[in-house]
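So the structure is just underneath, and the comments pick up after that.
With one protein chain withheld, the remaining protein chains of the complex are depicted in position.
Chain lettering (A and B) follows the sequence in which the chains are written, and residue indices restart at 1 in each chain.
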Amino acid sequence: MLDVTNDVVLSLRNVEVAFPLRKGFFAKPGLLRAVNDVSLDVRRGEFISIVGESGCGKSTLVKTLLGLQPATAGTISINGKDLGDYSRKELAHQVQPIFQDPYSSLNPRKSVAANIALPLILSEGLKPSQVRDRVLEIMEMVSLPTRLEHTYPSQMSGGQRQRVAIARALITRPKILICDEPTSALDVSVQAQILNLLRDLSRRLNLTSVFISHDLSVVRHLTQRVAVMYLGRVVELGESEHIFRTPRHPYTQLLIRSILPPDPEHRLPPVAWDGGGPDPTNPPSGCHFNTRCPYATDICRIERPPMVEAEGVRVACHAWSDPEAWRAANGEIPQLS
Amino acid sequence: MSNAPAPLDNMDLPMPSPRQQSWEMAKRHAGLQIGALIVLIALIWAIFAPLLAPSDPYVQDLANRLAPTVWQEGGSWEHVFGTDGFGRDVLSRLIWGTQVTMVVGFGAAVISGIVGTTLGMLGGYLGGRIDALMIFVINVKLAMPGVLIALSLVSIFGGSLLSITLILSLLFWDRFAVVTRTATQQVRTREFIAAAEVSGASRAWILFREILPNILNQIIVIGSLEMGIAILIEAALSFLGLGIQPPTPSWGILVSEARDTMFFMPHLIIIPGLAICILVIGINLLGDGIRDITEPQGRN
Partner (left out) sequence: MAQDKDFCGDPILSVRNLEVVLKTAVGELQATRGISFDICPGETFAIVGESGCGKSISSMALMGLLPRIAKARAEHCVFDGHEILNMSRRQLSGIRGNTLSMIFQDPMTSLNPVYTIGDQLTEVFLRHGKGNAKEARDRAVFLLERVGIKNASERLNAYPHQLSGGLRQRVVIAMAMMCSPKLIIADEPTTALDVTVQMRTLALLSELQKEFGLAIILITHDLGVVASLSDRVAVMYAGQIVETAPTRQLFADPMHPYTQGLIQCIPSYAPPNADAELHTIPGMVPALIGRQKGCAFRNRCALADGDCAKGDEILMREFGAGHGYRCLRSEDALCENWRSLQGEPA
């Protein structure tokens, strides 16, 4: 069992990341709230997933967690200390990324060893021989033969490159890994190798991982807690198993219904176009999901639902704020059919 | 067994290293080889001019003016390309003239390359107001009639080798800036840049150690084009009497001096003209060839 202690390694409180929008020369500048009031605690050793589709804000959240994009409101703290208080070099020892595209996450003009060593060179003043030792050590840890030291990324397959990216992320011995869709661009058989590797390393090094993905079957297999995001807000948060077995938020239910299992008995539901994802620069009022929600009522269009605790899971949905009242008023409570 | 990490034996590399690939391609690239040969000859002529030239290019021999070339009637191996209107050996003047050509061409390309690339990278990477400023400066430069300004500057500062090189380098930096700005913008969205930023790379590091090696290709191509153009403009300036002053042998001057004898001794004008032509083509072929063989061997 993955060792999950109770100390909180990463904490987000009411984090907002907003960008000014110019809507034409004479219009008032609008605001794109890519990340909108997100609160989250991540415990040491935990694998937490952030799930959502395009426009949900997960890419912006990744940048913010890596310190590349300052939050416009709210606080982010790592090991109790505010993100902004860390120097860049210190931060390199706390958080490291693994990106999605193995073809653009490595510098093609540098050898594998040079790519892997970069965070170490930038943040620690080690002698070249010491750097090399650390590089070889980490290469073995990710099952990359050390004879590949002087090869170039262009000679390698996607899976091998992703191992190089993982090695680079781990060389400074960070506490937190931010994995942004690390296997989405890989073949299925390679994906399995990399996921096993991530899980194995996470255990050995007692890493905490924030795992962003749109692939719910990977999420279910690998992570313990899930946060579902929609247009910048967290709409559901809780243990993976609870969320997958009984999803509460209608958007989560929609996501789960959209999974295509490798099972020929699975039938595609009849097509019902719901207008698709709305424009993030002009989100619907009240609950952002109301335009696509089969259970939406008036209050959903006016008021933003608060985050409430419902049976061990946190949901932001008016129906779940007061289930009894909802059932009485509207009959049906959102559930996975 | 199926859960073990990939066995080491299976970690083969299907592709040879980029260096090997480039070398393989170079062996087959006719354009590159021809271009490299031409430029190499020009370099050798320029560097070893004192050793290679059969005679002093300045020494006049009025008794032996307009001597025929070795393939014409009455010619001799003493003056392979004959002599000019002052009896000076044409071949020697050609060889010595290579020095001027290469210094001006290479110098102008390098200086404008450094200036333009730096400005382009800064604008492309930093974005925002600095980029807006860069674009403004580039636009101002593009709006200016380059050659006209070069002519005026030459008339002010005179036609020494140094001043010509500097003035010509002022003409070309905008091309570098535009191309490197776009190339930088493309490279900066790649994830390895973000990874470097996360690890605390300074801006200078990112610009010169991460981005620059990845845009070098485009810089080389522009550089070779600009070098060719610089040589042509230098020749034109010399031809007009505004560039390098005689008796310093420059290919442009050779062309200019041969004007008077153009109709009855056409080889005097054709030879330097052909030399300019061949060298510029050679430089372009070389630049294209280098670009071809160093194209990022990207996706499998």
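Quick note on the criterion: contacts are C-beta pairs under 8 Å (C-beta built on N, C-alpha and C of every residue); 3 or more make two chains touch, one makes a residue touch a chain.
Predicted model, so just to flag it, every value in this text is computed and none were measured.
Across A:P20, A:G125, A:P262 or A:G331, the single residue that touches the chain missing here is A:P262. Only one of A:E16, A:D37 or A:E53 touches the chain withheld from this view, namely A:E53. Checked against the full complex, the one of A:K81, A:R173 or A:H221 touching the unshown chain is A:H221. Counting the whole complex, the residues of subunit A in touch with the unshown chain are 1-2, 53-54, 157-160, 187-193, 195-196, 199-200, 214-218, 220-222, 241, 244, 254-255, 257-264, 266-273, 276-277.
Against the chain not displayed here, subunit B makes contact via residues 1-4, 6-7, 10-12, 14-16, 21, 24-25, 300.
The rule we apply is simple: only the chains that are shown with their structure count from here on.
Averaging Cα coordinates per chain places subunit A and subunit B 49 Å apart. Residue ranges on subunit A touching subunit B, taken from their complex, read 63, 66-68, 87-89, 91-92, 95-97, 99-101, 103-110, 115, 118-119, 122-123, 143-145, 148, 151-152, 154-157, 159-160, 165, 168-169, 172, 193, 196-197.
In the complex of the two chains, the subunit B residues touching subunit A come out as 3, 5-6, 8, 11, 13-18, 190-192, 194-201, 205, 210, 213-214, 296-300.
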